[in-house]
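Note that one protein chain of the assembly has been removed; the remaining protein chains are unaltered in position.
Here the chain labels run A, B and C in written order, and each chain numbers its own residues starting at 1.
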Amino acid sequence: MVVNTEVNIGVLKLNNPVLVASGTFGYGDECKEMVELHKLGGIVTKSLSLNPRIGNPPPRIVETTGGMLNSIGLANIGVKKFIQDKLPFLKSIGTSVIVNIAASSVDEYCMVLSLLEEQEGIDGYEINISCPNVKDGGLSFGTNLSITVEITKRLRSLTTKPLIIKLTPNVTKISDFARAASDEGADAVAVINTLVGLAVDIRTRKPKLSTITGGLSGPAIKPVALAKVYEIARSVKISIIGIGGIMTAEDAIEFMLVGASAVQVGTANFIDPSTAVKVADGIVLYCTQNKIDSVQKLTGAMQY
Amino acid sequence: MVVNTEVNIGVLKLNNPVLVASGTFGYGDECKEMVELHKLGGIVTKSLSLNPRIGNPPPRIVETTGGMLNSIGLANIGVKKFIQDKLPFLKSIGTSVIVNIAASSVDEYCMVLSLLEEQEGIDGYEINISCPNVKDGGLSFGTNLSITVEITKRLRSLTTKPLIIKLTPNVTKISDFARAASDEGADAVAVINTLVGLAVDIRTRKPKLSTITGGLSGPAIKPVALAKVYEIARSVKISIIGIGGIMTAEDAIEFMLVGASAVQVGTANFIDPSTAVKVADGIVLYCTQNKIDSVQKLTGAMQY
Amino acid sequence: MIQILSRVSNVRSISDNIWAINLVSPEIASIVKPGQFINVKVSESYMPLLRRPFSVQQVNADEITIIFSVYGLGTALLSKKRPGEILDIIGPLGNSFNTEDKFDTALLVGGGIGVAPFPFLTSILKRSTKNIITYLGARSSTHVITQQLENVKVATDDGSMGYHGTVVDLLRKDFSGSQYGNPKIFACGPTPMLRSISKLIQEIQVPCEASFESAMACGFGICQGCPVELVNDEKKYALVCKDGPVFDIRSIRIPYGS
Partner (left out) sequence: MIQILSRVSNVRSISDNIWAINLVSPEIASIVKPGQFINVKVSESYMPLLRRPFSVQQVNADEITIIFSVYGLGTALLSKKRPGEILDIIGPLGNSFNTEDKFDTALLVGGGIGVAPFPFLTSILKRSTKNIITYLGARSSTHVITQQLENVKVATDDGSMGYHGTVVDLLRKDFSGSQYGNPKIFACGPTPMLRSISKLIQEIQVPCEASFESAMACGFGICQGCPVELVNDEKKYALVCKDGPVFDIRSIRIPYGS
């Protein structure tokens, strides 16, 4: 049986539903020797801000049970250098290119997006309003409904390209934020960014991250991410991109069954940069074994 | 060096800072053959409601990476049977007895507490406003600030015994809820109850729990729990009891360093019912090795 | 019920994908009853986090034996244990088969790895004067484990050994022919097998105790995680780990699914 692997995220058509998540695959070129990049459903870039950001002081990484905390602090080369140095390669791969934008003000989001609008080869934008590791913007945006509305509205007015709002799980009711994004015309929500977490070194009695708290990712958070996708799927109609602890095709299929149209692989890339390719293959195998002719049919197919 | 292990939770004095968490140690008698119960800092009972509750249909348990989801649904014998059948044994142990109360209405909380007030041998109450697995009450209380205020106020007026409000992590800003509890006169907050999570069986395409979502516990959630305790410690003065993924003395010490005065061991009891006793011993060893003469001094001692 | 560090004295493969482990534990060996189980910490890390329950398959002096099929991570880790290693176990857990009520013929009916408690049950039954007949169902001949069992009758799904069909069909056939004298059925196996036995019982009206499984967090009654639904009981649920795993099959509403 031939399985149709194409999925639609609003107006965005992906070759397959498995993307790599922002901040976990650099700008795509770092892995070119190891990964068959054209087999990815899409690449979401590291979050880009208007100017380069140096990021937070070390230590930025701690391993936890089944997961990790990070406090990178959006270290990135800035949108201009990205356009110059990274976009040409990304365009050449033959997979969808989603540029992730982070900013400290609504205006900065708009400026970054406007600069990107002048470029060709960008298939969509993912708006990070949910980074827990920066002082300005980040979580203070993603946990505030009216700012979420404003950011979505302003960016929507600037582009007709697919607009994806990336939500934080660190809220009481994530579906309110998904509805806000939906109401303002976003094509999709990406769910979830990391959970706020902390770890202490009891020997030195210091926090294990320089910023004290960081963002928790990896298989440990998968059940939480699935619950958030499920909550949103029951309350909005726009597409959902599921993220959180995906290591295997089985994990990705869980996300699709609860309502995701596509998924992103994050932390798993650090362990095996070809995870997303393997996950995409595994989804096809599952569909074949279960006589499902299109991966789209998995979305929301949980029986209950 | 002799280490003073006593800690104070408001007016409640505990022999040592390590309790067993509600719902993870039954009513204390089930483990009497295996655990040196008198060495526990305290026993928090399974949540008790006015009438017995049969709980949710199976399956109620799923293992996840570094954690588990449960959907017990507050199955319990009801407060009257508890008083008759379980309290006498609990009183005889020689450790602090904290009765955890869950209810579907503010009145029910009050009724249960009033019945318990007539009894001797109860050292305090822990109020579960944060169970994610019941339709009525539970999370709908714990995520609502004004109900949190009302429950605390009403119960405070009924008892002078230590009153502990158990908070849910499934909110945007847990310190708001801690402050509400503090303002209404609670002696302490217990932090955290489980995170809402979900798991799907991709073979049957059904949720792995009968209630679809459940509560995530175990070492996977420890970083989140530590971040919540830290957030609260910076904003309220009342005592904090830290809970979430504690498996070892090291874990417990992390909670104390970020601001907890005591801790509760939950899921770990299922794997080793003597965990809390071992954790208490391990804390003393750490204090000895670090020349700390009182475990109280660990509270909030993180260097940053 | 005790928690104890027990030494592995033997690990061996006894059939296709089936392993047996002997554990030195005089404390448990001296008190365990057939149908009871132990809960084994299979990993030193938190993966898997929870213990894994296994029926006691046999008792020999100081040692107890468990047998298991490699299913997921937990049983895979267990199959790699080596003699001399120490396992943290809790047991004996649960109730047990009642071997002392009034019956003359014990019919042991097992499906797949459900045969696990039968060698020990057989040893105990042999102390009395009861007849023992053992019905085993398996996918195919390589999955049949007949060791330490009495009067074994086999049914295989693929017909590669014994009766071609399910073990319950074989049992029904035998009942439709001659009758066993004053029989009692002891059943252990996958849920679908228990469901068909339950149906058969209604037809033939023979007492039947069955061992049930459930996902378990604790195994000793503190988590409330392992309910089975009771038929016509106001309590509604019983716990597999404490009230079971052995129940009168008529008292349980057997769930659908595997």
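Keep in mind that, in the parts below, a contact is a pair of C-beta atoms (placed from the backbone, for glycine too) under 8 Å apart; a residue touches a chain by one contact, two chains touch by 3 or more.
In this text, all values refer to a predicted model and were calculated from it rather than measured experimentally.
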Chains on display which the left-out chain touches in the complete complex: A, B, C
Omitted-chain contact residue, chosen from B:T65, B:S239 or B:S261: B:T65
Among A:P17, A:G41, A:G66 or A:G124, residue touching the chain not depicted: A:G66
Which residue of A:A180, A:A227 or A:M247 touches the chain not shown here: A:M247
Sole contact to the chain not displayed, among C:V24, C:L73 or C:I124: C:L73
Missing-partner contacts on chain A, residue numbers: 23-26, 30-31, 33-34, 46, 54-55, 57-63, 65-68, 70, 72, 75, 204, 218-219, 247, 267, 269-274
Contact set of chain B toward the excluded chain (per top definition): 65-66
Contacts of chain C with the absent chain, listed as residue ranges: 45-47, 73
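Note that in this section only the chains that are shown with their structure count from here on.
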Greatest separation from chain A - chain, by CA centre: C
Chain pair with the greatest number of C-beta contact pairs: A-B
Central subunit by CA centre of mass proxy: B
Distance from the mean Cα position of chain C to that of chain A, given in whole angstrom: 47
Per-residue multi-chain contacts in chain C, two or more chains: 46-47
Multi-partner residues of chain B (each touching 2 or more other chains): 65-67, 204, 218-219
